[in-house]
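The other protein chains are all here in position, but one chain of the complex has been omitted.
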Amino acid sequence: MSTSLVLEQLLNGVQFGVMLFLMAAGLTLIFGVMGLINLAHGSLYMIGALVCATVAAWTGSFWLGLAASLVGTAAAGALIEVAVIRRLYGRDHLDQVLATFALILILSEGARWLFGSFALYLDIPPVLSGSVELPGGVHYPLYRLAIIAAGLLVAVGLYLLISRTRLGMRIRAGESDREMIGALGVDIQMLYTIVFALGAALAGMAGAMVGALQSVQVGMGEPVLILAFVVIVIGGIGSVRGALVGALLVGIIDTMGRILLPQMLAAVIGPAKAAGIGAAIASMSIYVVMALVLALKPKGLFPAGT
Amino acid sequence: MTRENVVSIVLLCGLLILPFVAQAAGYPFYMTLATRMAILAVAAVGLNIALGLGGLVSFGHAAFFGIGGYAAGVIASHAMNGEHLLGFAVPASMPVAWLIGMLAAGLVAIVTGLISLRTSGVYFIMITLAFAQMIYYFAISWPAYGGEDGLSIAMRNSFPGANTARPSDLFLVSFAILLVVLLFFWRLRDSRFGAALQAARQNEGRVAAVGIEPFPIRLVAFVLSAMITAVAGAMYAELNRFVSPSMLSWTMSGELIVLIILGGVGRVVGPVAGAFVFVVLEYWLGGLTERWQFFLGLMLLAIVLFSPGGLMGLLAGKARHD
Partner (left out) sequence: MRKILAAGLVTLSLTALATAEPVKVGLITTLSGGGAGLGVDVRDGFMLALKLNPDGAKDITVVAEDDAMKPELAVQIADKMIQSEQVDVLTGIIWSNLAMAVVPNAVAQDKFYLSPNAGPSPLAGDKCNANYFNVAYQNDNFHEAAGQYAQQSGLKKVFIMAPNYPAGTDSLNGFKRYYKGELAGEVYTKLGQTDYAAEIAQIRASGADSVFFFLPGGMGIAFVKQYAQSGVGTPLIGPGFSFDQDVLAAIGDPALGAKNTASWSPDLDNPANKAFVDEFKKAYNRLPSVYAAQAYDTANLLISASTKASVKDAEAFRAALKAAEFNSVRGKFKFNTNNHPIQDLYVREVVKDGDTLTNKIIATAFTDHGDAYAEKCAMK
């Protein structure tokens, strides 16, 4: 394998990692602030993609679709928070699991009701089509570079939001001591609704952006949900920085594993068997990494509060 | 007698008698449905040892369920083809399948438990999921026993004194297992071991202070829990006459947790109530509309929001151990 190909694959790993970070950011934020396990996060991701595809098909503009999916998922998130999630904060994690599992069923079938059984069409915006030449002679699709940029922007944005704004101060206060900030006169219900809507909008944005590269259909959220959980658990639940590092780690290991394992095995057992066995091991690799990380650091790489 | 005991006895008697009444009235399918309930209840009772008593929310019990299923499937298929398993001529018998399933699941539980139990809370949920996913992807791509296509069981394994091809016999075997497992759970909960396990869930620091190490207790509970769920998995494969990686999938783990929460966490017959309601809803709504999952979701949501202690909380009041 040539150096430029290795570089390109590394870039692919980074890009996949950033994609995972977009999905994981909202999940880890919601867990960090409210202590809520939200299995329905994947459904919000799906809604974001479906709304974006539908609006883009009506208006012919991806950007309007993206805007609509941000607004739509934020609204859906706020609605879900007020109607259901709000009743779960004081409850056991188990009740949260059951309730948000029920939400998955409702949202998936509801979405199929509204958007139909077939996958929808969603293409990347024309401005971002085509590829650019990077140093080292690698041609890389512009849209994927845009995803990397968007992911980094979200990371910086969240960092600034949490560390520099009044809302962020309340979020941090809420993370460390829930009763305290109520006593300070902060409308905690409102704060939680805002944070949940923000997390939902992040999921929706990820769905819309990644949806342009993938198949936009009912059921697209659940595989992503599992990956996003892997990412935030590796990084340390509640830590945005951890989510970013975890996502990059998972993205790079998954990508390089897929490429390198079959080739390495081929040298040992011959190419005929290596393709299948290598792929089998590669598909387990991120779970192996997760188990290893947790075996060594039971609270993830960046335990919350550090 | 407490209200919980009355409810428990009524539930179990209902589960035992109703399918025979239905069969006599010309609805033989309810026998199959009742068998499914009993088997899922066994799996959930197994999980309830870890989850209900120990507070160990395992999101990977489908792994043990599937291992049990594959034990039954592999034995049946080897016997069918007259092949030896690892050099032994293994008889196509259910107790043998249970034993092998329990051994295999127990071994996996020891290894994964040693690592997983170092974590807690959401980390424990996710690390158990990770181990189950590894086994799932292995099963999908490993061709020897069918991979994703699964493995059919042409003829069910035998059970002494029963004709396992007959639905009523299979039901009685499953129901008997359920009774044994419930009795075991009940005795375990009220034993010194059970007390220590529950104390470790409620206040880890205090348990450590009186000189009890929570780690080995939890490991034993986790392994016992895995072994019981494996027996249920073996019976589930016998019932369906089929085993496939979908028994190992994370949605299966999720469903087992749902059964327990539905019924009432830590309650002896909670899993029975949960399995009863879940199977009835799935069957009834599925026959009603193709949008059944939507309404199933609404009902589950209603139960969790308006009846926090699950069905047993609703029927029998607050649990004694909370």
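Details
Chains: A and B, in written order; residue numbering restarts at 1 for each.
We adopt the following convention: contacts are C-beta pairs under 8 Å (C-beta built on N, C-alpha and C of every residue); 3 or more make two chains touch, one makes a residue touch a chain.
Predicted, not measured: the structure shown is a model, and the values here were computed from it.
Across B:87, B:143 or B:205, the residue that sits in touch with the chain not pictured is B:143. Set against the missing chain, the residues B:3, B:166, B:206 or B:291 yield one that touches it, B:291. The hidden chain makes contact, of the residues A:119, A:150, A:167 or A:295, with A:119.
Although one chain is hidden here, its contacts on chain B can still be listed: residues 27-29, 32-33, 36, 137, 140-141, 143, 146-150, 152, 154, 236, 240-242, 244, 246-247, 282-283, 286-293.
Across the interface with the omitted chain, chain A contributes residues 1-2, 5, 8-9, 12-13, 15-16, 19, 108-109, 112, 117-121, 123-124, 129-131, 139, 141, 143-144, 210, 212-220, 223-224, 255, 258-259, 262, 271, 275-276, 278-280, 282-283.
The definition used in the following text is that only the chains that are shown with their structure count from here on.
Every residue of chain A that touches chain B in the complex is listed here, in rising order: 31, 37, 84, 87, 91-95, 97-99, 101-106, 108-110, 113, 226, 229-230, 233, 237, 276, 279-280, 283-284, 287-288, 290-291, 294-295, 298-300. Of all the residues in chain B, the ones that touch chain A in their complex are 51, 57, 115-116, 118-123, 125-127, 129-131, 133-134, 137-138, 141-143, 250, 254, 257-258, 260-262, 265, 291, 293-294, 296-301, 303-305, 308.
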